[in-house]
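One structure is given here, and the rest of the page talks about it.
One protein chain omitted, others in place.
On to subunit A.
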Amino acid sequence: MSWFTPTSPSSTLANPKASDDGGFIAPDRTARSQCWEGRDSFFVCLEKNGIVDSVKEDAKAREHCAPELKDFEKVCASSWVTYFKKRRVMEHQRDLTIKKLAAEGATPMEGSSAGGAGAAALRGK
C-alpha cells in the first residue's frame, strides 16, 4: 500500500499501531523527523504571516496556511500538533522576556544542576 502514497508517513504517528504485548509502538526516528519537517514548514508559513499563536488565531492560520497545516496534521499525532503550537508561543514569549531583561541590563545566569560540581563543570572548570 505504501507505493500508492509515497509521501505518507508510517502509520505510527497519526494512527498508532498496537504492539504485540499490549502497548503502542512509538514513532521512530524517520517518523519523528517527518513530523518535525511538517511542523517546520507550517511554522515558516506562520512566520511569513506574522502569526505566533496558531491555537488562538486558529482561523487566521487556517486561512493563510491551510495546505501546510493540513500536511502538519497528517504527519504528526494530534497531541504533538497541539504541543508544538503551544511550545512556539512559549518560546516566543520567553525570547521576548529575555530581550526585555537584556535591555534592562540583566546578565545571563548559568542554569544549575542539583550539585555544585555540576555547576562548576558548567563553568568549564
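Keep this in mind: contacts are C-beta pairs under 8 Å (C-beta built on N, C-alpha and C of every residue); 3 or more make two chains touch, one makes a residue touch a chain; residues count from 1.
As a working rule, contacts and distances are computed from a predicted model.
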Problem set entry | Identity of the absent chain, which is to be given by its UniProt protein name, from "U3 small nucleolar RNA-associated protein 15 homolog", "Thioredoxin domain-containing protein", "Protein O-mannosyl-transferase 1" or "Translation initiation factor eIF2B subunit beta" | "Thioredoxin domain-containing protein"
Problem set entry | Interface with the unshown chain - residue positions in subunit A | 16, 18-29, 32, 35-36, 76-80, 83-84, 110-118, 120-122, 124-125
